[in-house]
Each structure stands twice: as C-alpha cells, then as structure tokens.
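After this line comes subunit A, so read on.
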Amino acid sequence: MFDTVIHDVYYLSFAMILVLVLGGGIIAVTSKSLIYCFFGLVSSLLGVAGLYYNLGSPLVAVMQIMIYIGAVCVAIAFGISLTRKTEDEGVKPPDIKAAIPVVLVTAMLGSTLKGLEGRHIVASAHKADESLIGWMLLKEYLLPFEIISILLTVAVIGAVTIALINRRIG
Partner candidate 1 sequence: MEFLATLPNNLLLYVVVAHALFAIGLYGMLFRRNLIGFLISLELLLQGVGINIMAFGTYLVPDPIQARITTLFIIGIAAAEAAVFLGIAVAVFRNYQTIGVDELSKLKG
Partner candidate 2 sequence: MMDCCYIKEVVKGFFSLCTGMRVTMGNVFTRPATIQWPRKAAPLPDRFRGHIMMLANDKTGYPKCIACTSCARNCPSQCITVTGKKPEGEKKKVADRFELDFTKCSLCGLCVEICPVGALDFSRDYAMASYTRNDFAAMDLLQGLGSPF
C-alpha cells in the first residue's frame, strides 16, 4: 500500500513541477508587474531544476538553482531595483505577432517529433555516474571550460565598465 502511495506522491510532485515550470513561465511573460515576472521566472527556474533532477542529474539541478537563482536572479533583482523609476511598462496587448511564436514553435515541435520517429530510446533516466563530469571538464572539455571562465570574467568586467561609463563622463 505504501508503494502505491509513494507513487502517487511522486506523480503529484512531478505534476507540481510541471505547473511550476509552465505556470511560472506564463506569469513571467504576461504579468504587468515586473516583480511578479521576476518571481514567475524564479518558480520556472526551480521547476526546471526539478525536471533536471527527474532526468537523473541532481548535480545539474543544484547547479541550476545555484547559478540561476543565486547569480542570475539576484542580478535581475538588482537590475529591477536600479532601473525602477515609475510603474512598470507592462506588456503590449497581444496582436497578430502572437502567432509568430505559436507557428514557429509548432513547426519546430513537428519537425522534432518527425525526427524522433526513427530513433529508439537507448537510455533512460535515473542512472548516470555524475562524478565523471568533473574529470571530463578537466580533461576532454578543458578548453571550452577555460573559455567559459574567461568569458565570464570578461562579461563581468564588461558589464561593470558599461554600467560605469555614464558615471565617468558625467
């Protein structure tokens, strides 16, 4: 009996993750208030972390929380507080342009599914040796890893420089 209950709990939590991802995403793009958008984004990112965990990768899930919520979201919160002058501009009313993402993504999805038809699933979630990631980052993927660290450094310095330009002139 416990096993069925635990399966129910598992499906319930998975459904909650989906609600977090999609509901948060919808709030993030449609809400009028920028702070609601921000928290929509946070909930969406959390949900995506849950999806990563469900795909058998707790490491990526935790990194997602750490980097996105710890760094990106904090930076966005900074941006919101630094650039908020009056009420937020909100969203434009939907018009014919709303068809663009729908059509585009439907086409993408269609072609993806078409492409998937012939493929057979070779692996399944819930199994992988994550400790290999560290080794691979320092061996096979060393160059991209280093390039990304340089990119991050350059990006941070560049961001600070850009943000300070006006201050130096004025």
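Basically, a residue touches a chain if its C-beta (ideal position, glycine included) is under 8 Å from a C-beta of that chain, and two chains touch if they have at least 3 such contacts; residues count from 1.
In picking the candidates, the idea was that all candidates are chains of the complex that A comes from, given by their letters.
Being a predicted model, the structure only gives us computed values, none of them experimental.
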{"item": "Candidate from 1 or 2 that touches subunit A, complex-wide", "value": "1"}
{"item": "Residue numbers on subunit A that touch candidate 1, as the complex places them", "value": "7, 10-11, 14, 18, 21-22, 25-26, 28-30, 34, 37-38, 40-41, 44-45, 48, 51-52, 54-57, 59-60, 63-64, 67-68, 71-72, 75-76, 78-80, 82-83, 85, 88-92, 94, 97-98, 100-102, 104-105, 108-109, 112-113, 116, 119, 121-126, 128-130, 132-133, 136-137, 141, 144-145, 148, 151-152, 154-156, 158-163, 165-167"}
